[in-house]
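Every protein chain but one is kept in place in this view of the complex.
Here is subunit A:
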Amino acid sequence: MKLNSKIPSGPLAEKWTNHKFNIKLVNPANKRKYEIIVVGTGLAGASAAASLAELGYNVKAFCFQDSPRRAHSIAAQGGINAAKNYQNDGDSVFRLFYDTIKGGDYRSREGNVYRLAQVSVNIIDQCVAQGVPFAREYGGLLANRSFGGAQVSRTFYARGQTGQQLLLGAYSALSRQVANGKVKLYPRTEMMDVVVVDGKARGIVTRNLITGAIESHSAHAVLLCTGGYGNVFFLSTNAMGSNVTAAWRAHKKGAFFSNPCYTQIHPTCIPVSGDHQSKLTLMSESLRNDGRVWVPKTIEIAEKLRKREIAPRDIKEEDRDYYLETKYPSFGNLVPRDVASRNAKHVCDEGRGVNETGEAVFLDFRDAILRDGEDAVRGKYGNLFDMYQQITGENPYKTPMKIYPAVHYTMGGLWVDYNLMTTVPGLYALGEANFSDHGANRLGASALMQGLADGYFVAPYTVGDYLAGLSYEKVPEEHPEFRKAEDEVKARVKQLLEINGSKTVDHFHKKLGKIMWNHCGMARNAAGLTKAKEMIRALKEEFWSDVKVLGTGEELNLSLEKAHRVADFLELGELMVEDALHRNESCGGHFRDEYQTPEGEALRDDENFAYVAAWEYLGDGKDEALHKEELVFENVKLTQRSYK
């Protein structure tokens, strides 16, 4: 199958405008004859569901939390980018486009990224109109800050709770449509499968998490807005429930999965403290604006620190290595995430880590406090400092924070064309669930932008284009394909409950996480990846013969829910390893030890790997087939990324 990205022809700046003009429209009076399923109520899902309902379509919205407002998007802290150029510092749509392409290490599509930069400005207008309380200056206008690898101030924020405020905005729009009778909500409901009839997505099968009922929902189009799969690593900054199930089920029904190995490891997280740990906490990247990253210059001093023989403040200036500032004089502590993370790993691997586990570096606010005063620092980061103290028991005003990289975001996801449609007609993927805009590395404050761009401003047009060519008839929920999918889900529930083995679901999840982190994490190599593949296969077999899932299928059953998710993570893990193994280059979040410059930076191979990898599922136990979508760059020149 030849992948067609359907990028409109014509000059970059006119593609989206022309496309919007060329796509088919559904007559306003006929929109109510169509039913659309939106799975997920995060930024992407809530904005899409609300916008489609406003247009007149009938929408069913699903999430596994008890309320749509609790989707994982709520946890985003730092901010959202938009090319408003309110600061008059030289920003523009083209610059945001350029930064995103470069930041993604030239592994994303020009057409998609340009559109993202274009609609970014509308997002801010929309959110303000909804009553989102963004930060403001004394003059009453919106405030901006610079964020994660950008040299202009284009990030809009709401203290350290930007995701919360944006999601509550989208949730309020969604709630309004529920009141209007255009959206029907299904909280505490998990999508278990996509139903494909005559080659088109025609609905989903769900499990009611309270009663366990397996149900079918028919529709004209299905939008998956189900977030990322970082929890394959067990420990990540994602919410506990974040999972790959919806995307993975779709994959098994024919949707190609792209670039699964592109994982973002965020440099500023609270280090792991022990085996009991259930998740990792992000310390917003904005901290790098004022905090300085360092480790001791020598292993000897680091050892003394680890044994608590000396305190960080005792270490003299000349014994400190501000390694980011030295190595990257122009970006310093603000280098992109992949670069910052890799360097942290590097100094820790050298034996210069600063906590008991040897896996932590300092993020120090001493100089900012001396320069601006403690109150100013508290004003900017107070809530983050409190959170840090709450978790670690240490006071970051007095002693430097300790941070270490952690899994945070997945750039890979379901392959989609310019219309955000997967390889299954009628099945769309929005937000973190798709692979589209961030290439091999995402810039800070760009995921919120992409989720809302997809949901508010792209899908409402492109889904209409598809529906305009479809009859109003719905496939009845009694159709054999629905029945078959229901039976499969029921059989899987039964199977999981009947294994009655000796190990808990978490046992397997933790083991998988360790394999992924050690062999498919911040740095990978062929030998490790090959080993990981074997290990995952063995673990999968063990899971299906020895997992213990208690309770029944007809009640709220948290271990059963988790078992479904972990079973899918086990399969995804194998594909991630496969993808990482086949990509014989380093780019963005994918760093292969074998491919680096003499200075230790990622070494791309544009000649052989400037493509999107799209994997096709061919059946259980079979290797997946690789399809390639060549990336064409007409507006930027591919260069070695440099932040020196």
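One rule holds for everything that comes next: contacts are C-beta pairs under 8 Å (C-beta built on N, C-alpha and C of every residue); 3 or more make two chains touch, one makes a residue touch a chain; residues count from 1.
Rule of thumb we're sticking to: contacts and distances are computed from a predicted model.
Between the listed names "Cysteine desulfurase", "4Fe-4S ferredoxin", "(2Fe-2S)-binding protein" or "Succinate dehydrogenase/fumarate reductase iron-sulfur subunit", the UniProt record for the complex's undisplayed chain reads "Succinate dehydrogenase/fumarate reductase iron-sulfur subunit".
Of the candidate positions A:Ser9, A:Asn22, A:Asn88 or A:Gln390, contact with the hidden chain is made by A:Gln390. Check A:Glu54, A:Glu359, A:Asp372 or A:Glu542 against the missing chain and you find that the one touching it is A:Glu54. Contact with the chain that does not appear here is found for just one residue of A:Gly140, A:Gly469, A:Pro598 or A:Gly621, A:Gly140. Touch with the chain omitted from the figure is made, among A:Asn30, A:Asn419, A:Thr504 or A:Asn635, by A:Thr504. From the options A:Asn81, A:Gln161, A:Thr245 or A:Asn333, the residue with contact to the chain not on display is A:Gln161.
Although one chain is not drawn, its touching partners on subunit A can still be listed: residues 47, 50-51, 54, 65-70, 72, 74-75, 84, 86, 122, 124-131, 133-142, 158-159, 161, 163-165, 168, 171-173, 175-176, 178-179, 185, 187, 210, 239-241, 273-274, 276-279, 281-282, 387, 390-391, 393, 456-457, 460, 504, 506, 548, 550-551, 555-556, 558-559.
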